[in-house]
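A protein chain is absent from this complex, but the other protein chains hold their places.
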Amino acid sequence: MVITDPVYFIALPLLTAFLLPLFGKIYKPLIGIIPGLVFAFLAYISFDLYLNLVPGKPIIIQMAGWAPPWGINLVFSEFSGLIVTLITFLAFLVWVYSYNFKKVGFDNSKKYFTLLMLMVAGSIGVVLTGDIFNMFVFLEITAIYSYGLTAFYKGRDSAEAAFKYLLLGSLSSVFILLAILLLYKQVGTLNMADIAVKAQSIDPKMKSIIAILFFVGLGIEAEMFPMNGWVPDAYSQAPGPVAASFAGMLAKSGIYALIRVFYTVLEVKGVFDLLLIMGLLTIIFAEFSAMRQKHLRRMLAYSSIGQMGLIMVAFSFNTKAGIFAGLFLMFNHAIIKTLLFLSSGFLTYSTKQKKIRDLDGFGKIMPFTSLMFGLGAFAIVGLPPFSGFWGKLNMLVATADSNLYFVIALILLVAVVEIVYYFKVIGRLYFRQQHKDVEVHNPTWNAILAMSILAIVIIGVGIYPDLITDYLTKATNELFDKAGYIHSVLPNLSLN
Amino acid sequence: MQEFLTYSIYGTAFFLMLLGLYAVLMKKNLVKIVIGLTVLDSGLNLLFVAVGYISGGTAPIFSPAVVGKHVIMTDPVPQALVLTAIVIGFGVTAVALALVVRLYRKHNTTNIDEIKNLKW
Amino acid sequence: MYNDKESQKIVDIIQNYARKHSLFILAYGTGCGAIEIPPTMTSRYDAERFGIRGSATPRQADVLLITGYLATKSLKRVIKVYEQMQDPKYVIGFGSCTINGGMYWDSYNTINVLDKYLPVDVYINGCMPRPEAVIAGFVKLQKLIQQGKADGWDIYKKNIDEYKANQKKIITNWVMPDFNF
Amino acid sequence: MEGIGYKILGAVLTTILAFVVGMFYGGFSRKIIARIQNRVGPPVWQNFLDVLKLLFKKTSVRYGLMHHFAPLWMITMSITTLMFVPVLNDGLFFSNLNFSGDIIFLLYIMVFGSLGMALGAGSTGNPNSAIGVSRGLTQMVGFEIPWVMALVALMIQYKTTSVTGLMEVQSQSGTWLMFSSPFAFIAALLAMPGMFRYSPFDIVGAPAELASGPISEFGGKYLSTMMTSGSIFAFVKLTLYVDLFMGGASNLIVLVLKTFTLYMYPVLWGAVSARFRTEQSVRYFWGWPTFFGFIALIYAAF
Partner (left out) sequence: MNSLVLLILIIAGGALLSYFGHKINKILGNITVFAVALIIPIYWFTQVDFTETVSFTVSGFHMELGYNMYGKLFSMIVMILSPLALIYAIGYMKDQKKLATFYFSFLFSILGMTGILMSRDFVSLFIFWEIMTWSSYLLVIFLGKDVQKTGIKYMVFSAIGAYAMLMAIVIIYKNTGSMMLSDYFGSFAGFTLQTKLLTGILLLLGFAVKSAVMPLHVWAPGAYSNTPMAYTSVFSGALSKMGIYGLGFVVVNLFAQANLEIVGYVLAWMGAITAVLATFSAVFQHDAKKLLAYSSIAQLGYIVTGIGIGTELSIMAGLYLAVLHAAFKGVLFMVVGAVERQAGTTDMNVVSGLARKMPFTFFTALIAIIALAGIPPLGGFVGKWMLYESLINNSNFLMVIMIFLSSTAAFLYCFKFLFGLFLGQQEPEFDHVKEASPVMIIPMLLLSVFLLVTGAYPGIVFKYVAEGMTNLGFHDVNWQMSVLTNAWGDSVNVQHVYLSVVVVFVAFLIFITWRGYKHSTKISTKDISSSGEMIKPEDNMTYAMDFYKPFQRVLQPILKWKINKYYEDFGKGLEALFDFMRRIYTGNGQTYAVYVIIFLAILLIFSKSIFGY
């Protein structure tokens, strides 16, 4: 179909984002409505494209008419399509959630939606692009607007958080750029498929340096252990829906870039072991820090890091089961963390209630939001019958497949810690006497709608995971099938 | 001579990068850190251009002057990339400076060690 | 069984025989008479050969020994103990204090005549009575029981109003639960 | 021979026998203690008189149903235990239900009365009763351990858990178990005074401190039933010891001789000893008796 061209994923939000202030001049409510229309359209086309995708035949768009490996191309395959669909779906929900945010004291929706749309465009770009420099550009786009979104609120310490994020983000961009530079120097091409073909001939020493640079640079974006200092600050200082989209989109695009680079582009021996170790360290440090958090959002942020670590571990097995589990975890993390951040957005809206301690008895005064938070917490720690369980189960099965019993034990031990801190919050929300002066911001109808949709997805997938397992399997096969990817991007190339 | 030039450019680039990195890691002033970032970026960009340069190459422009002649052109791709990178670096610097201003207003200092409201 | 007069008589005989030979005493050791109980019970005089044996609680006791003078305060307690005892029950007054006040005859806070407040079956006179006298008193009580004449408990029940009136004259702050039959 | 009437008659006769013998034992013990204390002492039938008198006494108060039931629990326990203990080696007349129960059952049914009694005592609201019960139960935990150790040793050694089985073992081998399993016997013997609650283990119902403890609110018929039960139970316990360790008895005279000999042991010990505190007695029972019990177990198992 003409209208469902993947280019729209990037072009449309980029365009409308900058036009948004103009629309605002014409008719003020358009500021709220236009992004919604865009996101809805994006979600529609992504679903449409994804559901109509022929297996083994990804949609490849050549920008400006140049065929790969010379031109930039967009690849909408089972894997990237899945992530894009997820991102657009979440973006739409985030819009639904924040459409009426003004009602509870959220101003500046113009800037907000502009930045949000740009960020979404960037993340989609990262996922879709088939060009490694293009990926860098999109990562930077995403990052810059994320800085803006992080620093969105004026009263808080958001500038501090944004600055830290910016500092690390810039370093990340330097390393990625350096890696691309070295890669380009070696292979003379920027197309990922082409690099993948030619990468075999690179000097292994150089290759490992490139891999290290990519690892560090993308690791910052993917919230890897020693480089994730920005995450808790950014997540906790950004507005609720922004934190949700960070977890749902930003982190996803980061991890996507990481696994795309190491699965498809660069085949480096040992990087997966490194990823495993770093993933485990990420999990351990993040979850242990989360355990001792007093602020709800910071806790969620650390938990988010932990989940990312889990995803890294899953992808580090380099097996089909591992990828499948990783994808499942990504899906879960995107959906559930979004729900958690969205609900915590209302719970911690007032500056008075930032700490977990302040939320005693909120189950009674904010029943729906608390319920959603509780549901999210149940799901994220992997309790059945919610979707988190299946992710965890698949993850563990994959781990066992790789004979890594100690990893299972470690993951499960950390999961106990996770349970502890989430259930502490639930206990406080529901089974405590509430404090005297609390400021309640009841969710608006659209927020309720957004959260309900997420909850329904969580429960639906939890009860019947086969709703998504087919797609995940397809995506797995796509990611695992490196030759297939190269072949579909570069149809004329004959391997060997 | 040509080689020396090439290596000196590489050297300058790495020097600039290290200088920038030093500023980012060691300087306590926010503005200096931002400057360090910019220097780091510049070094990187220089490196990029240097990598793309082929000795004796001309500008990669198909002008009437070069049509039909056997001319060595420098690789155009890194130059294009550098342009993008510069733009991105500019954007980042702008955001960074804006943030520095806000941080200064809030904390009344530009010492990064004192801006630690968010920790652990 | 009890309706038949003859068998009633036989039952009475057995009953009185058993009662007579098994006297559980509850010694209310108010005065100096309490000193005389141990020699009575222990090896020199050995009251146990008559079936007399100490009992710790009023629920099980048959005989209440009032061993000496009774202050008004202790009268309350004695009455309570007596009322907690189960029928049939006997009271033995020790020494002259229980008979007419003895050396405390003009004391402001002792009672003079115990019989006004509790139905005494046997008095043992002396100040204090020696164990021989005590045992003699018990033997007297046993005889009375055999003859069915030791019916102080019955008299108390019949003349309860009179007794209570007398008791209330002495004990002004009466917080005792009412007597259970 | 197997008629139900015959059975009932046997049961009633056993009960009466146990009652009479137990009563006389009580009388003898009073007499003997009196003689030790250089007294004349009451006649040996004094206990009958006491029971009879208490029976004729009026019971005019009660604290409720538990108080009313307490003596019933006790007598039920005593008689039921009696029914399940073989009184004579092969006296059909006295073999009431003893093929329907075994040692473990006996151990448990023996507690039935104590607990019921404790409940009755508790329901009176008398603090002395409660203290007595607390002490009694604690002491029970003490002496049950060596006693059970001895029994388990016997059971494991001879591969039978029934009293009749152990008696058969003795009649077949011709030696009493007190000789063939000496450690078990020592343990059981050392635990025995606790079971009889004679001095030094009589803190449960110490008359001077606790106003006779658990039974302090029981008089009249209640007390008489309890005394009956106590004497039956004394007989049962002695018979059980004799059955287990001294080869049982083939006729009543032998039975009486053996049980009386055994009975003298706690009585005489009690006559000359002072009272243990509760924790002292528990420590005693968990000391040497348990040690011997342990040795008996090891002896039995290996």
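A few remarks follow.
Labels for the chains are A, B, C and D, by order of writing; each one numbers its residues from 1.
We take it that a contact is a pair of C-beta atoms (placed from the backbone, for glycine too) under 8 Å apart; a residue touches a chain by one contact, two chains touch by 3 or more.
The shown structure was predicted, so the numbers you read here are calculated from the model rather than taken from an experiment.
Shown chains touched by the undisplayed chain in the intact complex: A, B, C, D.
The omitted chain makes contact with just one of the residues A:Phe215, A:Tyr263, A:Phe331 or A:Tyr471: A:Phe215. Screening D:Glu144, D:Asp202 or D:Asp243 against the full complex identifies D:Glu144 as the residue touching the chain left out.
In the complete complex, the hidden chain is touched by one of A:Leu396, A:Ala455 or A:Val489, namely A:Leu396. Note on the undisplayed chain: of the listed residues C:Arg53, C:Arg77 or C:Arg130, the one touching it is C:Arg77.
Panel shows chain A; residues 160, 163-164, 167-168, 171-172, 175, 204-205, 207-209, 211-213, 215-216, 219-220, 226-227, 229-230, 232-233, 268-271, 273-274, 284-285, 288-289, 291-292, 364, 378, 383-385, 389-390, 393-394, 396-397, 399-401, 403, 405, 408-409, 412-413, 415-416, 419-420, 423-424, 426-428, 430-433, 464-466, 469 of it touch the chain omitted from the view.
With the whole complex as reference, residues 21, 24-25, 28, 33, 112-113, 115-120 of chain B touch the missing chain. In the full complex, chain C makes contact with the omitted chain through residues 28, 57-59, 74, 76-78, 80-81, 84, 175-177, 180-181.
In this section, only the chains that are shown with their structure count from here on.
Averaging Cα coordinates per chain places chain B and chain D 100 Å apart. Separation between the centroids of chain A and chain C, computed from CA atoms only, is 96 Å. For chain A, the set of residues touching two or more other chains is empty.
Looking at chain B, no residue sits in touch with two or more other chains. If the chains shown are joined wherever they touch, the resulting network has some other arrangement, not a path, ring, star or complete graph. Listed by label, the pairs of touching chains are A-B, C-D.
Taken in their complex, chain B has these residues touching chain A: 17, 24, 30, 33, 37, 40-41, 44, 47-48, 51, 75, 77-78, 81, 84-85, 88, 91-92, 95-96, 98-100, 102-103, 106, 115, 117-118, 120. Within the complex formed with chain D, the chain C residues making contact are 14-15, 17-19, 21-22, 42-43, 46, 48-51, 53-57, 59-60, 62, 84, 86-88, 180-181. Taken in their complex, chain A has these residues touching chain B: 133, 137, 140, 143-144, 147-148, 151, 154, 157, 159-164, 166-167, 169-171, 173-174, 177-178, 180-181, 184-185, 188, 190, 232-233, 236-237, 289, 292, 298.
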